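Selected chains from the complex are presented in situ; the others are not included.
Order as written gives the chain letters A, B and C; numbering starts at 1 within each chain.
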Amino acid sequence: IPCSYVKQGQNAKLAHQNKIRLLLEKKKIPDDGWDDMSIELLLQELAVMDSNNFSGNCGVGEREARVFSNLVSQRHYRFGHGIGRSGEITAVQPKAAGSSIMATLTNKLALHAIKLAGITLVKKCFVVPMATGMCLTLCMLTLKQKRPTARFVIWPRIDQKSCLKSISTAGLEAVVIENKIEGDELRTDVEAIEDKIAELGAENILCVLTTTSCFAPRTPDRLEEVGAICKEKDVPQLVNNAYGLQCSKCTHLVQQGSKTRLDLFVQSTDKNFLVPVGGSIIAGFDESLIDNVSKCYPGRASGSPSMDLFITLLSMGVKGYKELLQQRKANYQYMAEKLAETAAMFGEKLLDTKHNGISMALSLSKLDMMSDVSQVTEVGSKLFTRLVSGTRVVAKSGKVTEICGLKMKNFGSHSNSYPSSYLTAAASIGMRKDEVDLFINRLDKVLTNVYTEKNQS
Amino acid sequence: IPCSYVKQGQNAKLAHQNKIRLLLEKKKIPDDGWDDMSIELLLQELAVMDSNNFSGNCGVGEREARVFSNLVSQRHYRFGHGIGRSGEITAVQPKAAGSSIMATLTNKLALHAIKLAGITLVKKCFVVPMATGMCLTLCMLTLKQKRPTARFVIWPRIDQKSCLKSISTAGLEAVVIENKIEGDELRTDVEAIEDKIAELGAENILCVLTTTSCFAPRTPDRLEEVGAICKEKDVPQLVNNAYGLQCSKCTHLVQQGSKTRLDLFVQSTDKNFLVPVGGSIIAGFDESLIDNVSKCYPGRASGSPSMDLFITLLSMGVKGYKELLQQRKANYQYMAEKLAETAAMFGEKLLDTKHNGISMALSLSKLDMMSDVSQVTEVGSKLFTRLVSGTRVVAKSGKVTEICGLKMKNFGSHSNSYPSSYLTAAASIGMRKDEVDLFINRLDKVLTNVYTEKNQS
Amino acid sequence: IPCSYVKQGQNAKLAHQNKIRLLLEKKKIPDDGWDDMSIELLLQELAVMDSNNFSGNCGVGEREARVFSNLVSQRHYRFGHGIGRSGEITAVQPKAAGSSIMATLTNKLALHAIKLAGITLVKKCFVVPMATGMCLTLCMLTLKQKRPTARFVIWPRIDQKSCLKSISTAGLEAVVIENKIEGDELRTDVEAIEDKIAELGAENILCVLTTTSCFAPRTPDRLEEVGAICKEKDVPQLVNNAYGLQCSKCTHLVQQGSKTRLDLFVQSTDKNFLVPVGGSIIAGFDESLIDNVSKCYPGRASGSPSMDLFITLLSMGVKGYKELLQQRKANYQYMAEKLAETAAMFGEKLLDTKHNGISMALSLSKLDMMSDVSQVTEVGSKLFTRLVSGTRVVAKSGKVTEICGLKMKNFGSHSNSYPSSYLTAAASIGMRKDEVDLFINRLDKVLTNVYTEKNQS
């Protein structure tokens, strides 16, 4: 092979290695996303550094990352050691330099992403291969080590089972703070929180568990005002920011909350970064607190969610990520307009929930008058049959449900007494504009069908 | 294409579909392992059933399993929904029939595997995408719901950080039971357990946390005798069976323990089934208790460890799995013989730890006499440099370490006062016989080097 | 798993199977491109039908499609039998129903693609795993069986080595017909062809080998007028349509040629359909002639180029393919405008070659005056160094080259005496518009550098 050809090839190789060097130095998401080839090459070069891939290695320990199936080995790019050590989930492994670099780097890239999303004051974070609920439990168990006698969690009501479970699994008791109805919105009752803390005694309270991302008509909690109380009473604020990174309304709240008091915020990787379900990012404004949470995770863990995020952030690049955030915002506007038009045609309205930047709700008041509860909920299943996934119909029922020992009325509506039934829909990251059109079109058909039928009968 | 050719092709397709039907009906590991093609085809056929892969689907929820990177999508065979629901990790998902079938089936196959390993009385189990330590925490938190005031965990000493962490993260206090030295072995002090329960009061004790798989010269705990006390005092027994499934000595103990009292036992998927780090199986003899643990995991979780196990068990088949178990046993015998020979050449001995069927230890008594602690530990790092991974050198040091608030002497040796230094090695599942030879050969070189050097200096 | 979930999943599966059924019935490129998952699933379902994938098969032949390497097996989706039989490359294989269906279907999809590209009258075609040159040889060898004594190929000059090679490898003699200069263009000298046939005797002429796609300032041959002579003299016309499918100017010529006489036309799969190098499509207007060519290929052949085309056409869909064709046309216009502007800035011009719809040329007349030949060609290598690939600088040199026994003047310029040096560039299928901008930008820099330097020296 003539030298000149090889030289140009080697230049290309050098360019590739420079890209990697830059990543290792800057520990930031690259401006332009990487192509798949570059990502795979980096992963393979890291894998070579793990002992299970050393040629001539002989393993006489109890865990040597041997992998039986070739399919399994390939799908993990031949990584086998997971992440973390028995001491700590963010610790590096002597046997697995490559895996350790990947995991450490992913945590840095995640930090960069959180900043890009608007929480520029964030100090540290790490990826955990557990969903948001279990991560909240882990955070509470960590807080518990500093507040061993505290047993209550002040909890502005958010009707998600996993949220209540995360409290009860941690061995704690949820103290429900009902939301206030303001216009069409359900908003945090800050005074009630303050009163409850006074009533129970701040020292008996593990934390206030607030929520950002949620289904309309509930809106993200008032983190800054809650934080002010927390600061005054010396009670931690833990935030369930499940899918809030994608929305500047939520990230702004988290950022502002940090100015009063906000200890930890947790978000899912799948909902914010378009990876399969399975990982979360635990983040905060105090490095040592984050280290404490990391030390509470006993032992190694799956590296799979970290790898997914690693690949994805490299692939997106800063530009790609920002573009996705902008598209989401635009889709939200577009869907709101279209939904308002559709609502008008059936004598309903788009609820006015401007504090919620992701989810929106369409009233089903007329249907409430025409039919019983089961017929209202039918709207949802009819949409599902027409391949619309993700809408939720919340019907006024007055039903009481018991969850984790708590009796809750109208569970699913975040309120004991919301005035009407409604249907929710969300504009999430990664949605395409044509999906909005499809949705509106199918919704129109279903509503026409339901409303006409009812009128005739 | 002539009909006869197509017909033979369709017969092949039918044969394949029958294989799948059989799997779905029997929910057992097939006798003969499946080839990779069949496994991939099954995974793809399941993936088609998940809503994120429906063509024409329009998703307006907050979580629609969209995946940004094609690499990520492919490595998960286009599954995106993870496993479980907000209520429960073993719940099925409306949006993801394929993922749900995969996860449910994996739990059944895991149950079959546990039976094959010797615990035939096991009733139910499920795969969790968390390492053993975090699973033990989850089990303790579950037990805590029934025993809310209990705060102690009786813990026959086993020097693994993650084990202590699992207790402290659960907000509990470990009560150390020192091991008894019997011959060369470190064994459970059953009487001390009984005394300690009496001293603290059974109602204050959450559980006894026993261990099977461990480094020699410690041996698996006496589960049956401990269980007898637990039964009498009504205290749960929780077993850390981390890599014990691979060894009939351990599985026999678990099986026998169930005849007195043994509530839950936890094992890692990577150490027992040759998959990447990241999953565990929580199992037990009482279905409702297992359901309770499952319900305590708040929310969805990564399906990646389940998928790895699913692929691996289908690929092994019953025959392949049994063969691996037999090979391991044979390798253990072979390594013990070879190590005894090597020991003899240097005036050392293979410690007599016949109750431990996985790990073995070679005394370093002469080295204790010749040199100081740091030189003893050097043996380990010299082996690592020669690409022997997994040995551990435990030197007599008398050093006191603080872990999770506990002060422990000679941490790593499972004992305050083991008489000599030693080096451990294990015969784990998946090891090849030639690795034993390599190990012995390299060990011989290192010992020659160290012992000669010491003699001369 | 609840029935309703499974049912929706099975509906999805059914939808997928319907898609496949439709493909098998219609044997046409689907309107909307398939997603990768559907394509992979289809390939795997076909692979199951090949005997090398039958479970329980025992092979005692000399060729059983055993594949040693798992990597190799996977990259061919576990197909191993190739295509064709010893008799004929389009024959089906008893041992490989799946491979046979894939290959047969690909030929049908290719036929559909050719029609979409504008040659609606085409009757039959097949994919061959050989590049265009070798396919032309195969076509000539086939024609030779009907015209055993013919030994000349009338060849309107096109300066591609492989073209001459294809003639000489077939054991034939190329008779060069120089092109006529018309304006800036080099065009077919139809009269010269007629004269030459008369001179040599039609019975001694195997065929006229014309060309469509070519570098400007040469233009596609006048197929219809050449065909008229061929018809009159009963001489076959064979067309090298290498990358002509992507351009309606070329496909129109082939279509029109068929109305006088045009026997076979050959095109590459990589240049027209964006697959890796390696395949061609041999097509024509007479089914039995195509069958004859197929029967001349002795033995089996690689199925890899067929598989690439199969995947690609399914992935593109009719819509995707048409879109690519339109984009290419738009890029051509855009590049022509931009190049004309650039030319003007340096006192050069874009040659007026409107009959060539893919390639265009920028005169380098001033450079001819300023410098010697080696400096002219430097423009090309300077562009290559700046990562512009694919331009060609043709310098007036007067040099005579011998190829396959023919002495040719100014080889590379398609002419003994083109008046100026020039640089060519092409707007090919798959090019992105921003590549045009990049090219113009880099060209501007190189020309500035070269022209300024020359002026100063």
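To be clear about the criterion, contacts are C-beta pairs under 8 Å (C-beta built on N, C-alpha and C of every residue); 3 or more make two chains touch, one makes a residue touch a chain.
Note that the structure is a prediction, hence the values are computed from the model and not measured.
Within the whole complex of this structure, the shared sequence is present as 4 copies, and 3 of these are drawn in position.
The rule we apply is simple: only the chains that are shown with their structure count from here on.
Here the chain at the heart of the structure, going by C-alpha means, is A. In this assembly, the C-alpha centroid of chain B lies 58 Å from the C-alpha centroid of chain C.
A separation of 50 Å divides the Cα centre of chain A from that of chain C. Touching of two or more other chains is recorded for residues 36, 40, 51, 54, 70, 94 of chain B.
By the touch rule above, chain B contacts chain C in their complex via residues 1-2, 4-6, 8-10, 12-13, 15-16, 19, 35-38, 40-41, 44-45, 47-51, 53-55, 70, 74, 78, 92-94, 97-98, 100-101, 104. Across the complex, chain B meets chain A through its residues 36, 39-40, 51, 54, 56-72, 75-77, 79-84, 86-87, 94-95, 129-134, 136-138, 141-142, 144-145, 148, 160-163, 165-166, 168-171, 213, 215, 242-243, 268, 270-271, 273-279, 295-305, 308, 311-312, 315-316, 324, 335, 358-359, 384, 387-392, 425-428, 430-431, 435-436, 438-439, 442.
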